[in-house]
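First the structure, which I've put down as C-alpha cells, then a few questions once you've had a look.
Just one protein chain is left out here, and the rest sit where they should.
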Amino acid sequence: MTPPDDPALVRVLASDGTFAPTPEAERFLPLIEALTDADLETFYRDMVTVRAFDRQATNLQRQGQLALWPPSFGQEAAQVGSVRATRPQDHIFPSYREHVVATTRGVDPIDILRVMRGLTHGGWDPTDPKNGNTHIYTLVLGSQTLHATGYGMGLVFDGRCGTGDPERDTAVIVYYGDGASSQGDVHEAMVFANTYQTPEVFFLQNNQWAISVPVATQSRAPLHQRAAGYGMPSTLVDGNDVLASYAVSKLALDEARAGEGPRAIEAETYRMGAHTTSDDPTKYRTSDEEQSWARRDPVARMRAYLEGRGASAAFFEGVDAEAAAYADDVRVRTNELGGLEASTMFAHVYSDPHPLMAEQQRWLADYEASFEGGAA
Amino acid sequence: MTPPDDPALVRVLASDGTFAPTPEAERFLPLIEALTDADLETFYRDMVTVRAFDRQATNLQRQGQLALWPPSFGQEAAQVGSVRATRPQDHIFPSYREHVVATTRGVDPIDILRVMRGLTHGGWDPTDPKNGNTHIYTLVLGSQTLHATGYGMGLVFDGRCGTGDPERDTAVIVYYGDGASSQGDVHEAMVFANTYQTPEVFFLQNNQWAISVPVATQSRAPLHQRAAGYGMPSTLVDGNDVLASYAVSKLALDEARAGEGPRAIEAETYRMGAHTTSDDPTKYRTSDEEQSWARRDPVARMRAYLEGRGASAAFFEGVDAEAAAYADDVRVRTNELGGLEASTMFAHVYSDPHPLMAEQQRWLADYEASFEGGAA
Amino acid sequence: MSVSTSPATGSETAAETGAGTAAAAAAPAAVVAMPFAKALNAGLRAAMAADDHVLMMGEDIGKLGGVFRVTEGLQAEFGDRRVLDTPLAESGIVGTAIGLAMAGFRPVVEIQFDGFVFPAFDQITTQLAKLTNRLEGAASFPVVIRIPYGGHIGAIEHHQESPETYFAHTPGLRVVSPSTPNDAYWMIQDAIASNDPVIFLEPKAKYWLKGEVDTAERSLPLHASRIVRRGTDVTLVGHGAMVSTLLQAAALAESEGTSCEVVDLRSLSPIDYGPILDSVRRTGRMVYAQEAPGNVSVGSEVAATVMERAFFALESPVIRVSGFDVPFPPAKLEGTYLPDADRILEAVDRALAY
Partner (left out) sequence: MSVSTSPATGSETAAETGAGTAAAAAAPAAVVAMPFAKALNAGLRAAMAADDHVLMMGEDIGKLGGVFRVTEGLQAEFGDRRVLDTPLAESGIVGTAIGLAMAGFRPVVEIQFDGFVFPAFDQITTQLAKLTNRLEGAASFPVVIRIPYGGHIGAIEHHQESPETYFAHTPGLRVVSPSTPNDAYWMIQDAIASNDPVIFLEPKAKYWLKGEVDTAERSLPLHASRIVRRGTDVTLVGHGAMVSTLLQAAALAESEGTSCEVVDLRSLSPIDYGPILDSVRRTGRMVYAQEAPGNVSVGSEVAATVMERAFFALESPVIRVSGFDVPFPPAKLEGTYLPDADRILEAVDRALAY
C-alpha cells in the first residue's frame, strides 16, 4: 500500500505538484506540452466539479434521497485524464464508479442519481448524442469489458477505425477495477480484443481495494503485466496525476483508433472514500494508509501545479463557486425527482410486443383500479 | 504452424533424435542425465503402448463399439514426459485427451473406453489407489483447472506441501489445451493459484488446433507468456521431445511440491489425428502441415535417440509386441463389456437419500415390470 | 388469451414433413425437400443475404461449417468477417455479441452443444436478457443463440441435454424450437428478424430429418403453437424432438381406439396457450412430454397454467412425462431416460383412468 514505485510508472507531477517526469514519462511529454492553459484549467475544473457532486451525492444518500452512493472521491485524475483523451466519436464503457467520466462526456449527474435512487436501472440513453456515447453502468463486475470488445469488433468490421481519418476513426475505452480484473470475463475480453485487434483501451483503475479486499489478494504481480500475455502493450500510470493519466490515455486511444490494436493501462489510484455509503472502511484499513494517500490527492496535486504556473486565486475561487453551484443544482433537482409508473415495469422487457407483458400489465392495471374503486 | 523456434524453447532431442539441447535446455540437463537406461526405455514403451491402444480405440469406434474417440496420437511425448515426472502422491487433473497420462498413472484403458462407449460419465474412481490419484476427465473445457487449484489450496491448508519431505509433499498437475486457454475459468484458476500459492503445474498442451480453429485465433502472442502476468514462472517446451517434457515437468513439480508456488508449462505439440472420430481434419488443415509435423513424430524421435544410444532391435520388437498385446487385450475386453442397469441412473445423483430419486426409481421399476408381465 | 392462429394439418406426416397446409393453400408454393440442418442453413443464408449486419459467431462454424454442418458454406460465401470462428470462450462469444448488437449488428451465435451454454449463462441472463429493459428501450438486442439440444444421438456427457427451463424462466428472453425442416427454415429467419434475444433450440436428433420446405411463404408466426394432429380423447403437447414421439404415440393409440390430438409448442417463451386450451376444452385430458428433467420445468408451467385456465374442462389432471430428475445418463441408458411412445401411452392410460 506504499505509493507506487514500479520503474515502469509514468508520472509527470510529483505529489506536491512539481513537474518531475519519471523516466518512463519522457516519451509522453510532447502530448502534455501540447496542452493549452485552458486545457489544464479544464482538467482541474472537471475534477473539482465532480468531487463536489460526489460529496453532494453522499450527503443526499445520508438524507435518504438515494439508496446507495459509490463515491468517486480520489479517482478524479484517473478519470478526467482518460476521458479528456477521448474524441467525441469514441465509445465509453464504464463500470459503476465512473461519475467523473460519465459527466465529463455529457451525462446529466441527475441521471446517475436516478439509478442510485431506485428509479431506473440504466439512467441515460447512450444513443442520445448528448450523452457522448457513454454506455450505462454495469454492476456485474467485468461483464462490460466484453461489451466494449464486441463494440470494438463492430468498429473493425464496419471499417470505422484504422482509416487514417482522425475525425472518423473511433475507439472504445472500457473501465474496470482491480477486483474485477480477477473475473473470467476480463480475460475473455482481452483474448477477443487481441484476436480481432479491436480499437480499444482497457483502463484499469487500481484503487487498491475491492470493498474490503486488498489488491494483493487479486494478484501478487502488478496487474499491468497481464496485458503482455495477450500480446497487448500496456502502461502503468500514476492515476492521481491527471496529466500523466491524460497522456498515456491519449497515446493509447490514438494508437487504437489508428488500427494498431488494443492497449491496456493500469492507473494506480486510491479510493479515498468508502466503497459505498453502506461501507465502513475502518473495519479493514488503517488511517495511516488513508493519510498516506491523502497526501497524493489528485485535486490538490493539480492545484499546486497550476499555482506553480501562476494560476490566480480568483481562478480557484471561481472553480470552487462553479462546483458548489453545480452540486447545489444537483441537490435541488434530486429533490424534485418524481415517482415511477408501475406500467414502466412492463414497457421495455422486450422490444417487440409480448403477450405475457400485455397480459400482466392489464392485470396490474385492473388490480390497482380495484383499490381506487374502494373494493377489495 | 512451422515448428516452434521461440528462443525460449526447451528442447533436448532434435527431430531426428540427435541430442542437441537448445540454450534454454541447458539448466535442465542434470535432470536428464539422472535418468537411467531403464527410465528411457520406459518412456519409449509408454508412448508406443498407448499409441497402439489409441489406434485400437479408433478402430473400435469405427466398428461401432464406441460412440466417440478423441485420439492422443502425436501428443505422447508431452504426456509421458509430464506424467513420468509426477510422484505417486501427486494428483492429476486431466482434460479429456490424456489417455497416456491416465493409463501411465494406472487407470485401466477399458475405463476410458467405458466413458466413450456411453456406459459411464466418469469411468474410474480417483480415490481408488490403483488409479494413481488421476481425477476423471472433464469435458467442459477449462473447468478442471479450478478443481485442480482448489485441490492445491487444500494441500496448502493441510500442510501437505512445502514441508521439505519429498515423500509427503504433494503437487497437482492440470492439463488443458490451447483452445481451453481462452476460457475465463483458466484465468480464474491462475488467479487463485497464485494468490494461494498452490503446489500446482498448469500443463498446456498446445497441439495447434481446437477442433478446426488454429491456435492463432486464441492468441497472437505465445501462450506461455500469459503466466508472467500472474507472477508465475513458465516454460516453453518442445512437447514432442519426451526428455525435455520430462525435465521441465520434473523441475516445475519439484518446485511446486517444495512450496514455491504454481508453475506453468506450454508444450508445443501436434494433434496428428482427427479431433475425434467424428472429425474430418482435411476440411481445415493442409496435408503439408500434417506432414511437417509427422517429421517431428515424438515416438520416432525417441526411437532414433535410443537407437543412437545402441538400443537393440530386439528391444524395439519386444516393445511393439507388448503394445500389440496390450491393444489386443483392450479389444477383447471391450467386446466383453456388458450393459447398464436402469436403476444406476438414480443411484448417485445424491450422496444422501433423496425422496425424488426413490420415487422415480420405484416408478421406473414398476413401469418396466409392467412390460415383463406382458401388459401395456 | 389468444386463439389458435393456424389450421391444423390433420395428419402426422404433414407435420413431420413440415408442409404447411395453410401456406400451401394461400400462395404459389416453392416447395423443396431438404433435411432439417440444410433448411436451417438455407434460412441462415437467406437472413445473411438480406441484411449485411447479420453475422455468425461460434466455435468451428467457419471452414468446418459447424460440428453439425449447419453453417456449411456460409463463411466461403460471406467471408470471415461475417462468419467468425471465435476464440473458445462462450461468455466471450455472447458478451461480444452483445457489444456487436450495440454497434448495430444482428449476431447469430452458435453454442456447440447444449451442455456448453453454461459458461455464457451470466452474459445471457444478467446482460443479454436485461439490457433492453435496463436501457428503457433505448436499444434492442437482436441476438440469436442457436443451441443444438436434446438426446437420441448416443453421445457422451453434455451433448444430449435440454436446458430450456433456464431460459424460459428468464424475463427478456424468447425461446423457440422448431420440429420440422419447414419450421427450421422460417423460424430461424424470424428469430433473426426479432428485435429481442432469442434462444433458438435445435433438436439435434432431427438434423437429418428430411421434409418439405416452402421457401415462398411462412405458415405461422414465430411464437404460435400448432395443432399437428387432430384427435378427441386426449391432448398431447410437446416440442422439438418430442413432437414426433407424440405423433408416434398418437398413431399407436389410434390402433387401440384412443384418439389423440397433438400440439407442437414451437415457442417455449412466450407460450401460445390458445390452441392448447382450445384442444383441452374439447378432449378434457392432457399429457405433456419433454426430454428435460420434469422438476420445475416448462412442463410444470404448461401443466399448472392449463389446469388453472381450463379447470372445469379437465376430467383428469395434466400428466407430465419427462426426463427423470437426474443428470442426462450415459448414452446406453438414453432409451430409458428419454420419454418414448410407450411412456406417453402409459400417461395417456393414466389420464383416461380418471
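Per-chain numbering from 1; labels A, B and C assigned in written order.
Simple rule for what comes next: a contact is a pair of C-beta atoms (placed from the backbone, for glycine too) under 8 Å apart; a residue touches a chain by one contact, two chains touch by 3 or more.
Small disclaimer: the values here were computed from a predicted structure and weren't measured.
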Study note, to complete from the structure: Omitted chain touches shown chains A, B, C
Exercise for review: Determine which one of B:51, B:121, B:224 or B:275 touches the chain that has been left out.
Suggested key: B:121
Review point. Where the complex has a chain not shown, which of C:38, C:82, C:106 or C:158 is the residue touching it?
Key: C:158
Study note, to complete from the structure: Given C:289, C:318 or C:344, the residue that touches the chain left out of view is C:318
Practice item. Decide which residue listed in A:49, A:75, A:149 or A:218 touches the omitted chain of the complex. Key: A:218
**Study point:** Touch criterion as defined above, residue of C:92, C:142 or C:172 at the omitted chain
**Key:** C:172
Check your understanding: For subunit B, which residues lie in contact with the unshown chain of the complex?
Key -> 120-122, 125-128, 135-136, 138, 140, 143, 145-155, 157-158, 184-185, 188-189, 191-192, 195, 344, 347-352, 354-356
**Study point:** In subunit C, positions touching the absent partner
**Key:** 115, 118-119, 121-122, 125-126, 129-130, 133-134, 157-158, 165-166, 168-169, 171-172, 269, 293, 295-301, 303-305, 307-309, 311, 316-320, 325-327, 354
Check your understanding: For subunit A, which residues touch the unseen chain?
Key -> 67-68, 115-121, 139-141, 179-180, 182-185, 210-213, 217-218, 278, 283-284, 339-340, 342, 344-346, 349, 356-357, 360, 364, 367, 370-371, 376
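Assume only the chains that are shown with their structure count from here on.
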Review point. Looking at CA centres, what chain is most distant from subunit C?
Key: A
Exercise for review: Just list the two chains that share the greatest number of C-beta contact pairs.
Suggested key: A-C
Study note, to complete from the structure: So, in whole Å, the Cα centroid of subunit A is separated from that of subunit B by 44
Point to revise | Distance between chain centroids, defined by C-alpha means - subunit A, subunit C (Å) | key: 42
Exercise for review: Among the residues of subunit C, pick out those that touch two or more other chains and give their numbers.
Suggested key: 86-87, 89, 91-92
Study note, to complete from the structure: Note: subunit A residues in touch with at least two other chains are 184-185, 188, 191, 195
